[in-house]
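Selected chains only, in their assembly positions.
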Amino acid sequence: REYLDRTWAASVLKVRSPDTHKGTYGHVLILAGSRGKTGAAVLAALGALCGGAGLVTLASARSLQDLFAGYVPEILTAGLEPETLEAELTPEAAESILELASRMKAVVLGPGFGLSEEAKALSRRLAMELPVPTVLDADALTALAGDLELLKESRGLRIITPHPGEMARLLGKPKDEIQADRLAVARAAAETSGAVVVLKGAATVVASPDGREAVNATGNPGMAQGGMGDVLSGLIGALLAQGYDSFEAACLAVYLHGASGDDLSRRLGPYGFTASEVARNLPRVLRTLSFYGQGL
Amino acid sequence: REYLDRTWAASVLKVRSPDTHKGTYGHVLILAGSRGKTGAAVLAALGALCGGAGLVTLASARSLQDLFAGYVPEILTAGLEPETLEAELTPEAAESILELASRMKAVVLGPGFGLSEEAKALSRRLAMELPVPTVLDADALTALAGDLELLKESRGLRIITPHPGEMARLLGKPKDEIQADRLAVARAAAETSGAVVVLKGAATVVASPDGREAVNATGNPGMAQGGMGDVLSGLIGALLAQGYDSFEAACLAVYLHGASGDDLSRRLGPYGFTASEVARNLPRVLRTLSFYGQGL
């Protein structure tokens, strides 16, 4: 069992070779956002960007594309069809999404994706058919409630990132049962789903279907705010795109995300900082890690 | 009578327990904004966010939703109907608002909400019927001009945050009478309305209908600019959502808001800083408070 502290993180962090370019660090596709929940998509994309992905494309319903294009210029956008009145994508969009995703190194599906029947049906299909490593988060998890075992037949590696409430829905169990033995629950969910499981909370745990497991040492209650989880899912996507295996990507992202929040908590204050700041602060954490053990 | 200085603030500030999540810190609904006064809504939402609310939803007329969605990605948005040509909500929107509010921990009603007859009628109804603790500010106070005693029958706790001009309209008295004995006026208004009263100004005073009262020690004339009050009302909402009682929420928000401005005044300069910066600077003030008395 890994304990995700600075020593561990420094040991797995890949150093960038000088002779690399944006293609080396992969293209991440963010499938996220619907009317009212647009920020979740932006935060996931920002997490991917500040996590070092070579390219990030945020794909959404077409009516939201210009709104997304106005946020962060480094993020590419794609506008898809058809969509509902609340700018959720519908199952008819599946083919074009799968085609788009086939050219990507990793996908993040779910933040603010929508909870209409149509959005959930599309999300379920994508969870199964996306041909590349995919992070399933937020609404994509709600869409899978009670059907976690389906993921075992999915077409690519999957990482799921439920908080305890989402895990309860995924497993059809009460939330206090989830919290009673978090590591055991994560382990069981990983076995059931064949996915790497990130069970978020005060001490986030990660479990892989191959038996590896980890407990995180970072994070603080100043991060108990909407949007923090979206940054995490984007960050996992960035690490997948940079070539980490799915368990390591999940663990390192969990560590870095919490460490960024810890650094903000120390420097800025105990809370009131935002998820955007957690994303934007990731380079500082990487800097500390890269000096670790060098006596600096 | 409390004197709202650092000692007092440090004594009431709740320390966050590690084992908490965004649900612990509540969901704040901001009912604010109309065409031309959109920024007031954003600033109230930002005050709530940087004040540590778990989630913040900014609800407005539907035609403003995408504009609001483009500001701060951590803020959720809701688009309501029907609306006037100036994007003010009308009384027919009341049912959907009350339904939405019933799932919230606290509401902030009023910044930039609009002063048409329709907006005022809606505001008056909401002031009475919102089932959760609610901050009434700005246009919501103008809508209650002369009718402060109505609030006594409202369905939940209320906090009102008038500046002297708004207080004059609420009580139907000249402004210099308000300023002549601010604490007595606030006390009387609290008795009349059954609401916690925050009478803003050079030394903001707070009075509760249960007899508690307070005078604030923080703030400076660099904060004499549009938008500062909006941040304050959002911040009170955030503290209500985090479980402070309504008098303490009002007092602590008043202290923190002024202390954030004082810190900016010292570090940046005497004026020319903005309300957004007062909101974004709140973590620093919380940091100072959390070290207070620890010899640091």
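Which chain is which? They are A and B, in the order written, and residues in each are numbered from 1.
Assume a residue touches a chain if its C-beta (ideal position, glycine included) is under 8 Å from a C-beta of that chain, and two chains touch if they have at least 3 such contacts.
On a predicted model such as this, the values are computed, not experimentally measured, just so you know.
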{"item": "Overall copies of the shared sequence [whole complex; 2 in view]", "value": "4"}
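The working rule: only the chains that are shown with their structure count from here on.
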{"item": "Rigid-body rotation angle, chain B and chain A, from Cα fit (steps of 5°)", "value": "90"}
{"item": "Whole-Å gap separating chain A and chain B, where each centre is the average of the chain's CA atoms", "value": "34"}
{"item": "Residues of chain A that touch chain B when the two form their complex", "value": "35-40, 42-43, 46, 67, 70-71, 163-165, 201-202, 220-222, 224-228, 264, 268-276"}
{"item": "Chain A-facing residues of chain B, complex", "value": "16-25, 49-56, 65-66, 69-70, 72-79, 282-287, 290"}
